[in-house]
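Of the protein chains in this complex, one is absent; all others appear in place.
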């Protein structure tokens, strides 16, 4: 064996094209080339613009929760671009392959749906929601940072290492064909030799380690870092959902880690956890995977519920209807989510009585979720509604999410599930929950909090355009799948039989392209807004007539968030302060503030984790050993560092705070009808 | 062990030492009982398994109480809740897994 383990020049994706210049290989090579060119372009831009130093000292080594949050969101968006492209290619293949072979091999198609699913869950949804919680939650509870800023950065680095592994797999070697859930025995060594499944195992494991640490960090932050007077039942609803999601992360990621590591032991060391013989039990893999997988669904959706709660309340100009019931519903969902995992494998052969118990438990979750929908509707009743992008997406979410929920209740019935299991009906159902629920929630959050993060709004018209492309695209892409599923179309098929599938598949392809176009418009919107940021600037920090503490800060907020930790005596404290006319009052006195100092430990650990994972995939054992040693050394060395904070002098805090507030106090308040115009500089005229 | 806050440091030290000593003796006794039960085969298989499980739970509770100082006092409720919630989740996971896998196995 060479020093590079199993790695060989022929593993490069381009070598595959040279061996076999087919369309199938051309698509793979083009994707690989695109990844390489993207990376090279990024390096060139960083070098030409001289951004390496600011990137390193301002971002990669920063422990500021706001910057870490933004980096998470950027990671999620980059990966999202790849996942959309894959979805479009898959639908195009299915269109081209009606009764014919199509242009992709089944093996390549398998890689596409595996990476699409893995990326969307672990490297789009999780980074987006983690990033937004990271940015928003400490601001909402009146804290200066999370409890463990370094752990926060390490979580990001681990997630990024996992994402990097996925990107590298585009160029070096092949990815798994086992789907995002990676069921053995197919993914075992006997049926999937080679590096594909190993790439999947280590990418997912890194991501799950990062999420465990994140969950712990957020939960402790919410428990211990709330500002004076911020009782649990005064927390904004987004923070509540962040808390429940964090608790789910703490408890639900461990089964995934165990399942992937057991699969790795099967593959690398000949163990028999999930093998087809020698006492292995592959059904236990499904059991372990969904012990994680089902709570994961709620990890994904709960923060979006929090976003929607903020959006409906803010853009209706009203307090949230049924706050307490929303909190209780969130807690119920969190606990119930641990009692329903079996509904992912109703057809695996256990007794009908067990199926019935889990089916009923599954239907029960519909109850608290229904409570939420009514609360959101009632929040809008008699509100002064403003259709900004987040609320447009929100109304659409309410309508479509209910449809998805109803099909979920259908699938919760084991007898129905036997007929629809693994069909396109299921694919339609979970996309119906996750696209309008989670993804649109995250895009609503990006539109909502972008001005807070960067100091300027996103262009409204382009936002509306991209929202409508997404909304129409979603309907076209997934509603036909319900019908296709009932017509017998199965998921994960490179080819569907000729016949009645054609027209509906064509609509689905159109939908996928519309979603891709919506994303392109979103990118255009970002670019346009950055170019014209002066016109869109909201330096006073409150563009939407916000209600919670984060809107009391300038946009972007200073590193220390709050010059003086706020004290609250009710919910929606900033709204009350604006009505009382004391929102921009100056603090009596200032103190030195201690903030975490930058640290290179997180990028070092991320690099070490990547090295270990890459070494494991290609059996480069010296690299594995080196990476593990480097990680251990970094952790131990860090524990000997004594200066982990730096002090920001009170005078500087005073200067920044008074500089902002003195301008904000005299700024002209913007009425809500001018919200989407240049008159909105981030000082809101309170609505009585 | 005294319920309130110890008055002096010496008293506190003695109280805590006593607590550790009780915990140590208790865990030795419980371990001894469990091993004796298995070595002697004094009870039927089913009863033995049940008693062993009970002894383990008592011993885990003793570790938490005497070594990790988790108790029922009101000010300690945060961590008690954390542990109880964890116990609930663990119970769901272990109980559910055993239920499902044994049922599947029986029907194979």
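Residue numbering begins at 1 within each chain, and the chains themselves are lettered A and B in the order written.
Following the convention adopted for this analysis, contacts are C-beta pairs under 8 Å (C-beta built on N, C-alpha and C of every residue); 3 or more make two chains touch, one makes a residue touch a chain.
The rule is short, and it goes like this: contacts and distances are computed from a predicted model.
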| message | According to UniProt, what is the chain that's been left out of this complex called? Choose from "Acetolactate synthase", "Macrolide export ATP-binding/permease protein MacB", "Cytochrome bo(3) ubiquinol oxidase subunit 3" or "RNA polymerase sigma factor". | response | "Cytochrome bo(3) ubiquinol oxidase subunit 3"
| task | Give the residue, chosen from A:238, A:273 or A:660, that touches the chain omitted from the document. | result | A:273
| query | Looking at the whole complex, which of A:118, A:155 or A:284 touches the chain that is not displayed? | reply | A:284
| field | Residues of chain B (touch criterion as defined above) contacting the omitted chain | value | 5-6, 9, 12-13, 16-17, 20, 23-24, 27-28, 31, 34-35, 37-39, 41, 45, 48-49, 52-53, 55-56, 59-60, 63-64, 67-70, 73-76, 78-80, 82-83, 86, 89-90, 93-94, 97-98, 101-102, 105
| note | Interface residues of chain A toward the undisplayed chain are 147-148, 212, 215-217, 219-220, 223-225, 250-251, 253-255, 257-258, 262, 265-266, 269-273, 275, 277-281, 284, 288, 291, 632, 636, 639-640, 642
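By definition in this document, only the chains that are shown with their structure count from here on.
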| So, what's the distance in Å between the C-alpha centres of chain B and chain A? | 39
| message | Can you tell me which positions in chain A touch chain B when the two form their complex? | response | 223, 247, 251, 255, 281, 283-284, 287-288, 291, 338-339, 341-342, 348-351, 354
| task | Flag every residue of chain B that touches chain A in the complex, lowest number first. | result | 78, 85-86, 89, 92-93, 96-97, 99-101, 103-104, 107-108
